[in-house]
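A single protein chain has been omitted from the complex, and every remaining protein chain is retained in its original position.
== chain A ==
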Amino acid sequence: MNKVYVKIAFALVVASILLAGCVSTGGESGVASEKITIEIVQGKVEFAKQFESLAESYEEENPGVDIKITSVGGGTDYLTSLKTRFSSGEEPEIFSIAGPSEAEQFRQYLTDLSDTDAADLALEGSLAGVTEGDEVLGLPFNQEGYGFIYNKNIFEQAGIDPNEIITYGDLENAVKTLDSKKEELGIEAVFAYPAKEKWVGGNHLSNVYLAPEFNHNVTEAYNADTVTFEKSDELKRVFDLQNEYSVQPTLSLDYSQQVEEYFSLQKVAIIQQGNWVYPSVQEMDPEFAANSIGILPIPVEGYEGSIPVGIPNYWAVNSNSDEEVIEVSKDFLDWMYTSETGKDYVLNEFNFIPAYEGYDTEKISDPLSQDIYDYASEGNTIGWVFAGYPSNAWGDILGANMQKYLSDEMTWEELIEDSIAKWEEPRQ
């Protein structure tokens, strides 16, 4: 008989634990009402720790504000969890969005931020993806750029001056020289091209050759009914060049092999990547990272010497909050990008390339970011239009087609034809 009571008691304990879950959430919101709580959900995990300590400094200066930060792993996972938060009613006050497609999905929740100081100070063109008429719906995180990252030591040994590589012809010659001296330079191949990563070809490489037809404007790309691939031949030859002179087989080569195994260990001379690889290279070999890497533009006829620079993420403020909360949220974003403490964090702790005026850009810490900032400030940029590709993950579709082309499942003409059709499909 005793056993029965024990079991009932156990069942009650289990039930009470289940119920306790419900009670505690109710209690929390009661306590929080004294302070203004700002919940931030953002999708860039690389700087999560530093961002949290920045938020702590803000809390010290503003004791009435409590900031809670959730950082979710890059790409698709972030959007999933953000949507979950919204559909379950646990809406954050500040969240990050990546370009016009996400801005449209969350349109009903976006506050106009045009009255913030940060919006005034944002670099020209950096708000293009999130501007709607007079309204500014997001504030840029930072700038990012990509191109051919090369190993200065290897170039020097091979007697190649990177400053002289301007046109496609120059690049091809340099690649052939490097290839002929592979043994003495101690490299496995000239490139490491990660065809396994669909975004490297489908988003980044294609962006360089598609941006001119959309006038380098992400919004124009976002509204375009079709794509013409004017520079299809140029895209093909750079793609072929990278694939031919790459470590083989490219189809199973991934990002981490490309950056860590091959480039950081100096087994290849050039990789097509952006300034985001810097921390990884630094971790593998700090000295090499600091002194011996540089970035070259991907040659596009008519735009030689220009580098694609863009805004990967924007901050958005939830319009569904109380007026007071919205004001505090705006103030926090302003403080982050315009106060001295905030600026210091942005440059030195986050290692961002600032997207705002008024920064001491001499202090940009890594050479890749410095190079990219120089290109950007001289106006030598190519648009960042891939954030405006169709929402059926068009970049991935193009990337998959490029993989088919490499496996001889598709000719280049079929690739172009199919990719155009897939662009038009969701935009009818």
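Assume contacts are C-beta pairs under 8 Å (C-beta built on N, C-alpha and C of every residue); 3 or more make two chains touch, one makes a residue touch a chain; residues count from 1.
Assume contacts and distances are computed from a predicted model.
J.: There's a gap in the complex where one chain should be. From "Raffinose/stachyose/melibiose transport system permease protein", "Membrane protein", "Transporter" or "L-lactate dehydrogenase complex protein LldE", what does UniProt name that chain?
T.: Missing chain, UniProt protein name: "Raffinose/stachyose/melibiose transport system permease protein".
J.: Touching the left-out chain: which of A:Ile69, A:Leu123 or A:Ala393?
T.: Looking across A:Ile69, A:Leu123 or A:Ala393, the contact with the absent chain belongs to A:Ala393.
J.: Of the listed residues A:Lys49, A:Lys83 or A:Lys363, which contacts the missing chain in the full complex?
T.: Residue touching the chain left out of view: A:Lys83.
J.: Based on the whole complex, identify which of A:Gly73, A:Gly169, A:Gly186 or A:Pro249 touches the chain you can't see.
T.: Reading the full complex, the residue touching the unseen chain is A:Pro249.
J.: Spell out, residue by residue, where the missing chain touches chain A.
T.: 4, 7-8, 11, 14-15, 18, 76, 79-80, 83, 86-87, 105-106, 195-196, 198, 248-252, 257, 391-393, 396, 400-401, 403-404, 406-407, 409
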